[in-house]
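Heads up, one of the protein chains got dropped from this complex, but the rest are sitting where they should.
Residue numbering begins at 1 within each chain, and the chains themselves are lettered A and B in the order written.
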Amino acid sequence: MLPALFERFGLNQLWPTGGFPGGVHPPEHKITADSPIIELPLPPQLILPLKQHIGEICAPLVEVGQHVLRGQKIAKSQGYVSASVHAPTSGTVVGVQDHAVPHPSGMGRPCLMIEPDGEDRPDESRAPISDYRNEDPALIRERIRMSGIVGLGGAVFPTFIKMLRDQRHPVQTVILNGAECEPYLTCDHRLMLEHAHDVLRGMDVIMHAVNAQNGVVAIEDNKPDAIAVMRGAIEAAGMDNVEVRTLPTRYPQGGEKQLIQTITGKQVPEGRLPLHVGVLCQNVGTAKAIHDAVCLGVPLIKRVVTISGDAVPNPANVCVRIGTPIPFVLAQCGLEDLNDVRLIHGGPMMGERLPRTHVPLVKSTNGILAFHRQSLYSEQAVEEPCIRCGHCVEVCPAGLVPNELAWHCRNDQFDRGQDYNLFDCIECGCCSYVCPSHIPLVHYFRYAKGQVAKIEKERAFAELSKARSEARDNRLAREQAERAARRSKVRKQHAPAADKAAKTAEKKTDEGKTGEGKTEAVKKEGDKA
Amino acid sequence: MSEFALILLSAVLVNNFVLTKFLGICPFLGVSSKLETAVGMSLAVLFVMTLASTASWLVQKFILIPFDLMYLQTIFFILIIAVLVQFIEMLIHKSSPVLYQALGIFLPLITTNCAVLGVALLNVQQEQTFMTSALYGFGSALGFALVLLLFAGLRERIDKAPVPDAFKGSAVSLITAGLMSLAFMGFSGLVKV
Partner (left out) sequence: MNILMAILTLGGMALIAGIVLAVASRAFHVEGDPMVDKIDAVLPQTQCGQCGYPGCVPYATAVASGEADVNLCVPGGERSMLAIADLMGVPPKEVEEEAAVPMLAFVREDECIGCTLCIKACPVDAIIGAPKQYHTVIEDHCTGCTLCVEPCPVDCIDMVEKEQVLEEWTWAAPGKRPSVPQTLHKDEENHAASTV
């Protein structure tokens, strides 16, 4: 409301740097910014979780012992919000079983195991769509869907859903998210430097598919080389409706809603999508994957990942097949012994600590950070009482009051928490980062969100059980009534004499009644007359 | 006009019924453990107190004084208050069964709430006019509602706070009430009535 008010009185310059409120600027630690992307060799075994996206789990299409080709679809999506899985290389399927996946729970999910044959033979059934500009957008969208592409920034939402051409909400601007605001991570940075042309073509595909008028490539100002390269590439490609926008370096600049607010000045309203403000936001990695899928006919089978952290001897940006075990990737960077090492999946701000090390690299993995146990802050920090300094309120990019929110979440007052807009929290970690009392605020919010979902689920189950129990009671009552009716019928057939007697008795009373009725009717008529 | 404003201000802040005159302490401590019930109680008291002060003024003016029945003042006033309380009890039972359950015994106890009878008697004592007595009743109820809501908010918070074991429960509530009372004494220089 406040920004709207500011705008109304022409005061929007007063709003900090014209972007989103709050934010922090943690030390960048982008030590891999200058290391080129290295292609990693094939591991001895690939582990492909059947669910690497938001939505429904996939159904496997292959059997154990079957030989698959690189790029062959091995699991098909079920339901609308889902993304299929493809074989990252040629080889043999050796198993379909539960295996630990990169998840903070450390629990397992059904996975397909593939043993590469080393030949890496491609599946060439999918032809490239080179002339995509003259192609039906629906076909391009279908190609993206078939290629199993999901948002590679970390949210892993199936990309084709976002690329809907909606008459009511036409997309004007496509924003290519190259902000990469998380410390340590440099995969998007390197991708823009080394594959600027492919990334731009991917963006062009998206713009054509949704019929957008203009495009913005958003890059934080701590990556001047990427800005220069992207500007040059745009000029070379002659895309005059695309511009590079330099953003101030401030975490979480790369958050979808924050980025849109910085670039367009519009806030995505609560519970709505970027589509509703005419914007489509895609990560640069996703744009590259779209380029590969449409222009080269290659589905999403590998991605660029930053391997960094103080426990890694040779930090690097690597291009890895999806499904490669993380210990294998780390070993390639010189880290063999994983004892006393803490792995973080994603960036240090939003990433999750992995309780298990032997997990595959999945579509959402944009970075793997390995730290010595003693250098992890969260290992030593002890939570102390809130001193109400208000730092968390200042830095919250969603405009929430984290200290109050955490108070209610800690005391399991989830209704109150929702009054404080618990579900608007984007879990960026700014509040936890600045808290001088080391309160794990985001952890409280994650806990509360989980509990709310759980309670809601239990309530729905209780309702279902109640409906079933009521239906049963009704059925039992009806059956009993039917049985009683049948029994009386049977009794009548078996004892006709008694029945007759009863009937005559009934008739008599009936007659008596009708007689009374008659007399009454007569009486009434008489009254009327 | 400024006279009305002064009466309102004085009744709400300066001569607050609960914290300065110490009337109506029973519901103040009884129904302040939850904000929702405190809101319900505040509305009930607001309704009863405003109507009771106007009705008692009318009774005083048109029945008690003409018939020289001043010695029946208390019983008449209690009768009026009791009717109002019964009425609002039915209303709440119909409109909000949960609030009805939550207010419990404290709802009928408004009848013997000294704040309600107090405002009726004070009106008579101070020989207010009809308008000012209605305003005084309304203002006093507003003051009651204000402190009740503040106190309920504080208690809800304290309930979850890490209070030393010896102070848990009503002990810390009473200390809080005392501190609030001290704070309200600060208003005493605000207006002179």
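Going forward, a contact is a pair of C-beta atoms (placed from the backbone, for glycine too) under 8 Å apart; a residue touches a chain by one contact, two chains touch by 3 or more.
Every value quoted in this text rests on a predicted model; they were computed, and no experiment measured them.
Looking at B:72, B:174 or B:190, the residue that reaches the missing chain in the full complex is B:72. Remark: the omitted chain is touched by one listed residue; of A:60, A:265 or A:355 this is A:355. Contact between chain A and the unshown chain involves residues 43-45, 98-101, 103-109, 325, 327-328, 331, 336, 338, 355-358, 383, 410, 440, 443-444, 446-447, 449-451, 453-455, 457-458, 461-466, 468-469, 471-472.
Across the interface with the omitted chain, chain B contributes residues 34, 37, 59, 63, 67-69, 72, 75-76, 79-80, 82-83, 86-87, 90-91, 93-94, 97-98, 101-104.
Assume only the chains that are shown with their structure count from here on.
For this pair, chain A with chain B, the centres built from the Cα atoms lie 53 Å apart.
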